[in-house]
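For this depiction, one protein chain was excluded, whereas all remaining protein chains were kept in their positions.
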Amino acid sequence: MRGNAFEARVKADGGTELLRLLHERMGAGARPPVPGEVLVPDLTAAGPEGRVARTALALREATGAAGGSAAWTLLVHPLLALEVAGSPAYLEPDAVVVRPDGRWIVVEIKSFPMIDSSADPSKVGAAARQAAVYVLALERVAARVTGAAVDHSVLLVCPRDFSNLPTASVVDVRKQLSVTRRQLTRLTRIDDIAASLPEGTSFDLERCSPAELTAAVDAVSAAYAPECLAACELAFHCRGQARSAGAVEALGRGVRGELGGLTTVGAVLAAARGESTPGVADDDPTVVALRRAAALRAEALESVPEGLEAVSRGPGSVPEGAVAGCR
Amino acid sequence: MTATTASDRAGFDPGAEAARATDAILYDTLHGAYRGVVVDSPPGAGKSTLVVRAALELAAAGRPLMVVAQTNAQVDDLVSRLAEKAPDLPVGRLHSNDPDPYDPLLNELPSVRKSAKAADLAGLDVVVSTAAKWAHVQGVEPWRHAIVDEAYQMRSDALLAVAGLFERALFVGDPGQLDPFSVVGADQWAGLSYDPSSSAVATLLAHNPELPQHRLPVSWRLPASAAPLVSDAFYPYTPFRSGTGPADRRLTFAVPSDGSGPDRVVDEAAASGWGLLELPARRTPRTDPEAVSAVALVVRRLLERGGATAGERGPQAAPLTADRVAVGTAHRDQAAAVRAALAGLGVTGVAVDTANRLQGREFDITVVLHPLSGRPDATAFHLETGRLCVLASRHRHACIVVCRAGVPELLDEHPSTEPVQLGVTIKFPDGWEANHAVLSHLAEHRVPWQP
Partner (left out) sequence: MSLINTLARLEAVESGRAQPLTTVRHRRLSERPMVFVPLTTAGEAGAPLGALVGTDRESPRLLTVAQPRDRDLRFAFLADLAEALLPHLDSYADDVEPAERNETDPETGKRVKVEVDLCVDAPQLIVPNRPGIDFVRLLGRSMRFRRTAEQDPDTPYPAPARVPLLGRWLTHYGERARVPGSSLLLAATDLLNRHWATGQSNLEDQHLGALLAWIDPPDGGSGRDAALRAETDRDRRGQLLCPPAGPATDPAFDNRLLAPAIDEYDRARQSLGAAEDGPGADEQLGRLTRAEREIRALLASQARPTWDAVWRGLDLLRELPEGARVADRWTRDRWSFTGHRDRVRSGEPPQPRHDDAVTAAQKLASRETAQAQLEAQEALDDPLVLAGRRLSGEAFIGEVTDVVMAYSESKRPSPRPLITLYSEDRPQLGERTKVYRSLDGKPQSAEFVGREPGGHGLLVVRLTDRMGRGKEPAEGSVPEKGERIAWTLFEHDQRGGPKLPSTEETPWTHGGPPGVEGAGAAPAGGPVAGDAGAAGPVLGAVHLPESRTPADDARPPSPRPSLPLPLPDPVTEEDFL
């Protein structure tokens, strides 16, 4: 609700606010946009392919016009296409602005606040990654338009402090661009993933039973890390798999890095207790360190005076009024 | 062997270019209107030579100055060089009250006066000390001039503590090496122009963007086989070239190869300036015994095979001795493990240290345990460009890297969910890109080996 009102505010009157902010932050060298003289082409068309074509045409015209008439152009909800793993993906940036000098700039409008010119870094990072994909898609189009150049910085527009007034910040997305380019080239083609699955595997939610779906998901190997929990709905499933396998990485990437060749909980504990682990030498530095760690820990816990039971928790008792679900 | 004048190479005359840059820097320092001059100095570009020369020229022009370095070793090195170039010039060495506050060698230099009190040294033309010691100095008249050495490794708050002691300064440093950091979080100031955890130069330029920025265009240390890679990968905006041509330096071994992996990679390094000894892919502890042992073996073979280096400095080839070889690692425990392995092989006199401690030093050949070898993933620490840059830029002749296979794949799997702070200038090069660039270059000099 508030987000919609905000976006509307930013784009009102032919994008006056948006362009003012953009010119202020990224308009160096270009004449300021004059409200009322900004071109806002109509991008409607039938179907995604139609819209993509209409957007490309508008971009071409804007760049052509730019050379001549020093006009700013604002494209609202353009549609772009990008080939991902062999299939086209359709992308819809909030806005793309074409400067009079032919420069194309991605604008992303978000509803998280910028307070005292700073914003939640993880949200900014996510917005940067999203905008970088748009920049990549625009580059594909710009390659076929003379005089066009896509800016490697994007404009991030957010509410200012606690209000709904817009403020903006320039975000350099070159790092996110190079990451996305590499990922796109590496991304396994969907055909290849499908080829490795058992015959008849289906992910169709309508037609499969929960057991069939679980089996289908299980057939695709996963690389779980706790960070997945915040990012992906399948994370709980992958976590369960990792935990059943006793994989050390369920505890986090940092833990995994410390333990060298010992990859399961069982192997680590066995090594720490002085038992031999197949495939790992007894003088392996991690094994030596673990045994020492175990000895030091045991020594410290023993040195606690008698009667100090708090050290090892006994069975707890449920206090009055506590909701069982929360423990 | 005659030294090729590198001016035949596409018209680039390194000596002339370097001299031109130095003249411009000195001009700005002595006569410029700005309060600060910044010099980007890539590895082996003659930073210390520049600092010494600038100090002497200022002194000769009747402008007393203070010099700020970051460590005691750097201070003592500068003092020695000053005394060497100008034996009659009185130089002050301000030191702390700790035991062994300065190198005892300074005691043999009659022109050097040492004191723990700045007031004792105030009248001298040049006074040198560490930033930490200068920060405690109070109640003296500010100097008109200062030179701040290793300014990119100096933290912003360290500059804040000493900037009141001088009016104008020449800031010299290497932007490609390790950045300053803090063990406590400093995120709340990220994006502010005076973020206390950022580098002194970053803060200085954020507030004074009009200051003249120079760069030294030539590395006299890095051979022609290394300068292009290091420059492209780590100094994309301040490129530099090698001061020597491909034929100007030679590394040879009298004893032929015994066909083992270490010997083959030594031969590769002698021929091309680089070598990659690649062990089979495996996840290992940080002090991977096989990799550590491989490093030690390579070092031993380097010293056993009658190596000799020849270059532009003189017609005679010099024997490759232990003090001209160094081992670089990312972590202290790795360095300790290599030292132990070398001791076990009876090899002594070889410097073994982490990137942090190798900064500023130079050798003929370096052997590097790759920061990502044997790791399951790449953390920000290991991807830090400064670390890799230091490890790859210490050598005059060749650099041999020991690494397990699988690192390029590890890099590709590195997730990209990094947070972004608004207002912070992106630092280039990107650690990921730099690592890939170095690895693809090394791939051309790979010697796979099963220990």
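When the chains are written out, they are named A and B in that same order, and each has its own residue count from 1.
Keep in mind that, in the parts below, a contact is a pair of C-beta atoms (placed from the backbone, for glycine too) under 8 Å apart; a residue touches a chain by one contact, two chains touch by 3 or more.
Bear in mind that the values here come from a model prediction, so they are computed numbers and not experimental data.
Novice: List the displayed chains that the omitted chain touches in the full complex.
Specialist: Among the chains that are shown, those touched by the missing chain are A, B.
Novice: Among A:88, A:147, A:254 or A:279, exactly one should touch the missing chain; which is it?
Specialist: For the chain that is not drawn, the touching residue is A:254.
Novice: Among A:13, A:49, A:92 or A:161, exactly one should touch the missing chain; which is it?
Specialist: A:161
Novice: One chain isn't shown here. Among A:115, A:145 or A:184, which residue touches it?
Specialist: With A:115, A:145 or A:184 as choices, the missing chain is touched by A:115.
Novice: Of B:184, B:254 or B:380, which residue touches the hidden chain?
Specialist: Only one listed residue reaches the unshown chain, and that is B:184.
Novice: What is the set of chain A residues that contact the non-displayed chain in the whole complex?
Specialist: For chain A, the residues touching the absent chain are 1-3, 5-6, 17, 20, 24-25, 110-113, 115-118, 159-167, 169-170, 226-227, 229-230, 236, 246, 248, 250-252, 254-255, 258-259, 265, 268-269, 272, 289-290, 292-294, 296-297, 299-301, 303-304, 308, 310-316, 318-319, 321-327.
Novice: Need a quick check: the contact residues on chain B for the chain that isn't drawn.
Specialist: 35-36, 99, 132, 135-136, 138, 156-157, 159-161, 163-164, 182-186, 188-189, 191-197, 200, 203-204, 206-208, 422-425
Here, only the chains that are shown with their structure count from here on.
Novice: Per the centroid of Cα atoms for each chain, what is the distance between chain A and chain B, given in Å?
Specialist: 36
Novice: Going by the contact rule set out above, which residues of chain B touch chain A in the complex?
Specialist: 187, 190-191, 282-289, 337, 374-377, 379, 412-413, 415-423, 425-426, 428, 430, 432-433
Novice: Per the contact definition, I'd like the list of chain A residues that touch chain B in the complex.
Specialist: 114, 117-119, 121-122, 124-125, 128-129, 156, 169, 171-172, 174-176, 178-180, 182-183, 186, 223, 225, 227, 231, 249, 253-254, 256-257, 259-261, 263, 281, 283-286, 289
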